[in-house]
Each structure stands twice: as structure tokens, then as C-alpha cells.
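Here the complex is missing one protein chain, while the rest keep their positions.
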Amino acid sequence: MDFSQSEEHTSIRDAVGKICAQFDDHYWLEKDRAGGFPHELHRAFADGGWLGICLPVAYGGSGMGITEAAVMMQTITASGAGLSGASAVHMNIFGLQPVAVFGTEEQKQRMLPPLIAGREKACFAVTEPNTGLNTTQLQTRAERVGDHYVLSGEKVWISTAQVAEKMLILARTTPQDQCSKPSLGLSLFYTSLDRKYVELCEIDKMGRKAVDSNQLFIDGLPVPVADRIGEEGRGFEYILHGMNPERILIAAEATGLGRAALNRATRYANERIVFNRPIGKNQAIQHPLAESWMELEAADLMTMRAAWKYDHGEPCGADANAAKYLAAEAGFEACQRAVMTHGGYGYAKEYHVERYLREIMIPRIAPISPQLILCYIAEKVLGLPKSY
Amino acid sequence: MDFSQSEEHTSIRDAVGKICAQFDDHYWLEKDRAGGFPHELHRAFADGGWLGICLPVAYGGSGMGITEAAVMMQTITASGAGLSGASAVHMNIFGLQPVAVFGTEEQKQRMLPPLIAGREKACFAVTEPNTGLNTTQLQTRAERVGDHYVLSGEKVWISTAQVAEKMLILARTTPQDQCSKPSLGLSLFYTSLDRKYVELCEIDKMGRKAVDSNQLFIDGLPVPVADRIGEEGRGFEYILHGMNPERILIAAEATGLGRAALNRATRYANERIVFNRPIGKNQAIQHPLAESWMELEAADLMTMRAAWKYDHGEPCGADANAAKYLAAEAGFEACQRAVMTHGGYGYAKEYHVERYLREIMIPRIAPISPQLILCYIAEKVLGLPKSY
Amino acid sequence: MNNHHLDTERQDNIRMLSESAQNFAIKASPLTRARALRGSATGFDRSFWTKLAEQGWTGLLIPESFEGYGQGFGEMAAVVSALATQVAPEPVVPALVFASRLIEHSAEHQLKTGGSGELQQQLLASIAAGELIPAVAWQEELAGLDVSLLAHAVSAAPTNGRIQLSGEKHHVRPSADCDGFVVTAKQGEGLSLWWVPATTAGVQVNVVALADGTSAASVRFDGVMLEESQCLAQGAAAMSAFTRAYDEALVMTSVELLALQQAMLNMTLEYLRTRVQFGKPIGSFQALQHRAVDLLIQQELTSAVVGQAIDMLDGAATVVERAAMASRTKARASDAGLLMARESVQLHGAIGFTDEYDLGLYVQRALVLSAWLGNAQTQRRRYSTLTKLTTPSV
Partner (left out) sequence: MNNHHLDTERQDNIRMLSESAQNFAIKASPLTRARALRGSATGFDRSFWTKLAEQGWTGLLIPESFEGYGQGFGEMAAVVSALATQVAPEPVVPALVFASRLIEHSAEHQLKTGGSGELQQQLLASIAAGELIPAVAWQEELAGLDVSLLAHAVSAAPTNGRIQLSGEKHHVRPSADCDGFVVTAKQGEGLSLWWVPATTAGVQVNVVALADGTSAASVRFDGVMLEESQCLAQGAAAMSAFTRAYDEALVMTSVELLALQQAMLNMTLEYLRTRVQFGKPIGSFQALQHRAVDLLIQQELTSAVVGQAIDMLDGAATVVERAAMASRTKARASDAGLLMARESVQLHGAIGFTDEYDLGLYVQRALVLSAWLGNAQTQRRRYSTLTKLTTPSV
């Protein structure tokens, strides 16, 4: 093992940090109040060439790893942009990996450059209202008609659909009863989100108002066969491929936001004087913050190990899941402690930490619940029997 | 960063594991019941050349780092030998670093080889009954008389003193009021534990009965000047030098024991059938174990980072303290969960996990309390004011 | 809540009041109302306050001698709980418990020592009639939440036969649409309490938005000129009146937190019973089931402590006993409220995070109330000092 800090990571942190510094706390406070996609941030990242950080150089990307992407995403949330900032670019970073890995040369040429340049935004349309986490039970159908598929069904919790031109969508091409396994018969498409056939309903949320979440009603959307990624019927497998990177990035975002909260809390504890002493002199204030620092560091190490394994082609499922679990819990604790540290001001909007607390709930809930992670570790690592 | 497993570590784990396999659960159960130093284990490690793992090659050591020592200590506790096994050699591993670093060539030649060969055992006599964690307040005096010092005072919580020929002892050579700082005026000696001048009282403990803890009453012990390590008055500084390695090793021991408990719990959860299903199928059983796996992995990563930094000469105080804190907490949780998993058998001695639970309390309490670690992190890392 | 010490007749009355309050609250204050008022200028609805007055609830705690209904905290808790269950944003506890009781305690002392109590008489009658909504302005930047150090930077100084009030107070609820403030001020070395109508020249109210859509205010007093007759209490009497009202407000805020906790738990249990995943209701998964049991046990513990505290307010207790009980109760209710908020969102998964789902209303109100008047940490510290568990903290 070698724990030296890579210079590349330091320079990513510096460069990304500089972009984020253009979007201050007031920007995000206002976005949280009024909503509206942070186009300016997305544009700045596109212009800096960051959206293709882990896509191949041949198509305009930087060809770096998930490790570097994790460093970037962590830097965004840690800047105070939080999940509002991270989610605005999140999908662009890892979402098109299936295209990069399983797409044809023609598809890569056609699909990746506009995304990397920020000319197109994409959303990730997998989850459905009635299937929850059980992806193989998806109801959206894609029927082949000549050189097209026709897609119909509902999707829910689709982020950035309001502003996206494209979507990566999973749909069933062969009925489940005609497949040898429930995970077969699903196909993956990267295609235009044509609003003539897709109705979008935005879901108001408790936090991260800036980045829309939506329910999609798809009715007869024609999708050219040329937009199908990889073989018909193997879409689930392609999506699985992106599952670990997504968990790693979410973990990095959670520790980043936790650090933002911890910084605010530490600053406040040092500056806030009650009767001639900073409140940070109280062990009741300082010890929980110290504990959060340790928890965030440990979760970050786990995240980095998971990313390193992914980038080196080693199995990383256990580490990616553990990283997401530990990071979300540590991030949540840090945000909650930051609110507590602020006392009466903790829930006043202008102190920002209550916004962090609302946003940090996302990495705890998505893309997989902590309970299912515990099941995964129990089964795959400890060798205990399946419990459900 | 590079998270690849070093082959050296794997071979340390294999070799140390083989030695430990000679000492089975019954050996430790009996040691726990009846007490008595595990001489056989100490001898086996000496014969294998392991006691000098991080001492210089020139004096019979292996010249490896604290990282490798941590791997070794973790392997010992994880074998089921627990703290009883680890504490039997612990002091030999890191205790003589001050001699290796600050001793003269003559001292190194004279002191290190017998220890490494297992011909001599050493104990570490720093803590005193009335000073607790405030080391600068030590009361033991060393008065210079010609070519000797004469030592008098009391020491407490001195492990392995019953079987040790030598001790590394810290004593005050200049009264505190004549020193510019309270941390000055203390000197370090490595000398014979002459029972004519030192009365030993063993302290019965709740756990780790095999490795004695003692109170020492020292009355006029003559110590040759040649046994003083480094300069007079700078002993505290030399001891501080060993503080971080000690925390790193204790952290490794705690995660090792936590893993031993987790293994037992997992095996029991798989094997114990209640009405045709293994109890491990219950989420109430398997989820806490899964959580422990994650916590132990994260604490282990922190331990490895601290060790890596120490071995590379980087400041490692924050990491070493965080590792000790996280490892002790994660280890304790794992042991407690293992006991709970065993249900009614959890507190039956023949299932071993209750012994682990008693032993894991040591890394939580020693060598520094979790509260003081929180103070350290709050002050040194977060920049908050001193609270006490 | 257990009301062991109450006689059967009163228990029956409280049960009936509780039912009627619940019926009223559900009809007159559906969750859509709470939702619509979030972030509005005043954060609550003055016309709804009139309805509360019509029910007699604005004067429920006020003695009959002051034109109220002279009921106890058991009765008030029934009303507070019903309104909290509907997340009604009206400042019932801040105005009708904290401020109103503070005015009343100061009146009791004035009357006992031969004073007129005229101002208090007037104020309480208006409060009971639902015409006056008062707030307490007491927290200062430098003193934090230490109730033994009530006023430091805000002072009341005699100037030309009148009194000049200067300084700033924070975390004042209600904020906008508040008719006047009971202000704690330093006078010489002692504490004094003043009644300051919101319209007085030199009073400047800055509204701070809170997470739950209500608000608090920072109130500046810029050389505000007062008459001696605006003084409600001074010295030991002021301190004693304040402490008592503060403790009463702590307990009643705990009643609100308990009601929110119960609402969140009910929603969560319902969700666990009906939401299907992997072909089964998710409530059949052991891990979720056990978390739900933990939450239920937490709720029952909170309920037991809150019940005990209400009994104590209605019964006889020393000042220290009452304060220790109040702090312990608020600490428990705050902790349990936060835990329930966190876990109920977690157990709901994504739907718990949507704004249109009502859970968020409860969660955000619980977050705000857990901090109001001092969070769990602060209350535990006070409890520790009061019970002299250990040597004083350094």
C-alpha cells in the first residue's frame, strides 16, 4: 500500500475548487429557495473540460479513472455547492460508461462528444414507481417495429430530466416469462428525450431543489435501433457495470458535504463567543466534531480504496457498498452535528447547515438503502444466507 | 495512493498465523482461567526472529517498518490469541525504539540482541499512580551519585514486569521547578529490573490474565549512567517518539481481535440452526455483523495510513490517534455483537467471545482514553481551543 | 401521556378536551393549510388565531381572575398536542405559554407585594380574548442559552424620568405579526422585565427564515423610551417569573415534539405495512421491523417522561425539581424527535424526501423545535448543573 497524495489529485482539487468558488453560498441559498437548474455551473464544468473526466480521450474526454472523478465530485460538494452542485453534473460523469464500454464506435462518436462539451445533458431513466430496488421487475416495454423500438411505461426519480436532451433508458424487450432468468430480456438505449412522447412531472423535494427529480410518462416513444447500446436483452448487465462507480461517486459526494458542514461548524465554534470564551472550548461541542473528522477520514479511505480497485479492474463491490454506507452515515452525522453546533441558528436558512442536512439525506437513501447494503455485505462478504 | 496488497504483508500474515495456530483456543481459555505468562508463544516468536521485526538488521532485527509490525500484531490477535497473545510480545516490538533511535552504538549492541533473541524480556515503566495521563507530573526520582543514578518511586500498570529482566523507565532527574518547561528534567533508562530494589505487586484484572500487570515500588535502585538513553533531561521527548507507533500497534491489535470475534460470530450464525434455518438468515443477526465488517475495514485502513506515514517520516499524530479511536470502538462493537449473536451461549466461557469482550476493553482504555483523543483531534486538526 | 396523579373526573375532562381539540384541529387546520403558510410573510394566520380564541384556548391557562379559564397544563397539553399533530404554524407555545405565563407570574408577584398589576391585567385579558399575541425577547448574542445570565447587553437605563432600552435580542418567536415583547433587560446589577409594544419607536424586527417555513426574529431596541409603568418585574421576582415560564415552555414544547414524533411514527408504520418490495410488504423485513420497534419504544419513553413533567407542572414541586424535570424532558423530546425525523425519512426511502408527501412537514417542524429554547445538549448541561451530578463544568 502507498498512501502518498497524488499530485494529479491535488491539481484536480485546486482546479475544481476554483470553478466552485465562483458559485458562493448565496448562489446556492437562492437556488434552494427558488429552484432552477444551475446552468452556470454546468457550463463552467463543460468549458473546463471536466464533464468527460473519465471518458476516453478519443471522444473528447480526459481518460482518467473513477478515482479522479471521485476527487472531483468530493471537491464540488465540499465547496458548499453540496448535492445541488454535484447532482447537476453527476450523471454526466459516470452515466455514459455503458456507452463507452459497450457502445459501437459509431455510437461513441455520436453520443459522447456532445455530452462532454456540455451541448447535451443526459438523464438516467432506470427506476420505476412499482419496482423500487428490484430492477429486474421493470415494467417499461420496448417493442421492436422495423428499425425502431417503441417505448411505453413510467419512470420515477429521474434527475435532471427537465433540462436533459438525452436519456439512458432501460426497458424490457422480451417478456419475463420468455426469459431463462429475470435479469435477461431488458435492453439499454441512449436516445433523445422527445417531449412529444414523454410527459415530465417534477417531484418537489425536501432538499436539492435546484436539480429537478421527475416522474416520466412515456407513451409510444420511437427509438431507432441504432440507439440501442450493446446486445438486445443484456441491458441489465450493462447497467450493473455502472453500479459500483455510482456508489463510489455518491460516497465521495457525501464525505465532501460532511466536510463542508464540519468546516462551517468548526469556524462557528471558534468564532462564536459566549461570555468571553469561544463555544468550541466546550468538550460537548468539540468532541462530536472531532469524531466526525475521524469518521469522514475513514469513509474517505474506504471510498478511495473502492475507486482504486475499480480502476485496477479488481472486484470492488464490497468496498463500493461499504464506502457508500460509511460515507452517508458519517456525512449525515457531520451535518447534524454542524446544525447542533450552531444552536438556535442551526435551523436558520442563512447559516446553510440546515440545507446541508436536508441534502445529505439523499446519499443515505439513494441509490440503495443502507439495509440492502448490509444484506449485500452479509451475503457476499461474510457468507451468510440471503435474508429476504 | 496505491491499495495493492504487498506480498511481504501476505507472507508475514502466513508465517505469523502458522506460529499462532500452535496455540489453540483451549490454550488461551486455560491461560485466561489460571493465568501464567505464555512463555511458549514468546519463545516461538523469538525463535522465528519476529521480536526484532522493526529493529535494525545490524543488531539482529529485521529492519522492517511499523506497518509490518502492525500486520504482525493484528495477525496475532486475529488468531484468537487476543490481547493475551499480543501483549506478551507487544512491548518487545515497539518499546525499544528509543534505544534504537537515541541510544549509543555500545548501548544498541548491548541491549537489542538479547531482547530480539528472546533471552531477555523488557517492560515499559512510565505510568504512575497519581499522575494518570499527565506524564510530565511523574514523581519517580533519579538522583545522580557518581557513575550511578539511584531511582525511587512508584509505577503502575506495568505489563509483563513479573517475567521481565529489563525495564525502560522514565524518572525525574531535575526537579520540575528548576526546569524551563514541565516536560524537561525527565530522563530515560534501560536497565535491569533488580528485584532487590523493586517490589512487584500483580494487579488482578477483568481480562488478559495471562499477561501480568503490576504496581512497582522502587526503593533505591542503582542504575549505571551507561544505562541512560540519550541526554539527561530529555527522556519525555524520547518517550513521545514511541507514542504514535504504540497507538498504531494497539489499533492493529484491536481490529485483529474484532475480526476474530466477527469470524466466530459469522461461523456460529451459519451453523446454529433454529427450526430449520440458520440464525444468520435473520437480518437482526446479520446486519450488525455486516456493519462491524465495514467499521473494522475502515479502522484498518486508517491504521495502515498512520503506519505508512510513520514509516515515511510524515507527521502521523492525527492518523495514529484516529486509528486507535476507531479501531477500539469498532473492535468493541464487533466483540459485543459476537456475544449477542451467541445468545445464551455468549457469556459461557467455552465459546470464547466473552473473553474477547473483556480483552477488547484494554484498547479502549489504554494507552490513552477516547476523550483525550477527541481533545487531540479537536485541537491539532480542527484548530479548536484547548478545553481543559 | 400518563396522568397518574389526576382524579378521574379531571382525567375524563382532559380526554374529552383532547378529542374535541383533535376534531377541531383536523377540520380547521388540515395539513394543506400548514403547507400553504410556509414561508409566508408572517408564517401563520391571524384569523386562525381568532378561531383559537373562540374555542377559549387563548385563555385556557390564564386564571379566571385575569379573565381566562384557569385550566392546568394537562388541559393545555391536550390543545398543544392536537395543533402540533396538524403542524399548525401558530405560535401557541411561544405566545400562550412562554410569554403569557411570564406576564402572569410577574403579576402574581406584583399583587403579592402590593403592586397594581394593572398592565398585566390588561395584557392577559387581551391575550385571553385572542387580540394580543406577545413574544419573549430574551436571548442575547453573548449570553447564549444560559438562563442564569439573562440579560447582559440589553440594558434599561433611567433617562429624564423615563427608561431607555438598548440592545439586541435573538431567536424571538413569533417574529412578524407579533404585537409586543416581554424584554429581559439588565438594570443596575439586576434583571428586569419590560413590556414593549411592537409599534414602539426604535423597535426594529429582522425576520430570519427557519427550516420549517416559520421564522424567528432578531429584535433591535435602539434607545427605545419606556415609562416606568411598562416594567413587569424587577430583581429576584423577574428572575423567578422568567425561570418558571421558561420551564413551562420547555415542557409544552416537548409536548409538541412528542405529537410530531407520534405522527411521524404512524406514517412510517403505515408505509411499512403497505409498501411492497421483492413481493412482500417491506414491514416484513426484519431489519425494518426492528427499527420500527426501537422507535416505538423511544416514543413510549418520551411519552412517559412528558407525562411526568406535565403532572409536575400541575402539582407542587420545588424550583430546582421543576427546572431539572423540564430540562430532562426537553432533552429527551429533542433527541427522540431528531431520531424519529432521521429514521422516518430513512425508512420511507425516496418518497420520504418528496415535498408533497406530508412527512417533510413533521420532520422540519421537529428539527426546528428540537433546537428552540435550547437543544438536547444544552438542556443536559443545565440538568447536570441543577442536579449537581458532578463538580461544576470547566
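Think of it as A, B and C in the order they're written, each chain with its own count starting at 1.
The rule we apply is simple: contacts are C-beta pairs under 8 Å (C-beta built on N, C-alpha and C of every residue); 3 or more make two chains touch, one makes a residue touch a chain.
Keep in mind that what you see is a predicted model, and the values were worked out from it rather than measured.
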> Can you list the shown chains that the absent chain is in touch with?
Replying inline: A, B, C
> Which of these, B:Pro56, B:Pro370 or B:Pro385, touches the one chain of the complex that we don't see?
Replying inline: B:Pro370
> Which residue among C:Ala41, C:Ala236 or C:Ile297 touches the omitted chain?
Replying inline: C:Ile297
>> Can you tell me which of A:Ser187, A:Ser213 or A:Gln283 touches the chain that was removed from the display?
In response: A:Gln283
> Which residue numbers on chain C touch the omitted chain?
Replying inline: 2, 4-5, 269, 272-273, 280-281, 283-286, 288-290, 292-294, 296-297, 300-301, 304-305, 308, 328, 331-332, 377, 380-381, 383-384, 387, 389-394
>> List every residue of chain B that touches the chain not included in the displayed model.
In response: 132-134, 157, 203-207, 273-275, 279, 284-285, 332, 336, 339-340, 343-344, 346-350, 354, 357-358, 361-362, 364-366, 369-371, 374, 387-388
> For chain A, which residues lie in contact with the unshown chain of the complex?
Replying inline: 282-284, 287, 388
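One rule holds in what follows: only the chains that are shown with their structure count from here on.
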> From the centre of chain C, which chain's CA centre is farthest?
Replying inline: B
> Taking each chain's centre as the average of its Cα atoms, which chain lies closest to the overall Cα centroid?
Replying inline: A
>> As a quick test, compute the distance in whole Å between the mean CA positions of chain A and chain B.
In response: 42
> Taking each chain's centre as the mean position of its Cα atoms, how many Å separate chain B from chain C?
Replying inline: 52
> Going by the touch rule set out above, which residues of chain A reach two or more other chains?
Replying inline: 371, 374, 387-388
> What residues in chain C touch two or more of the other chains?
Replying inline: 285-287
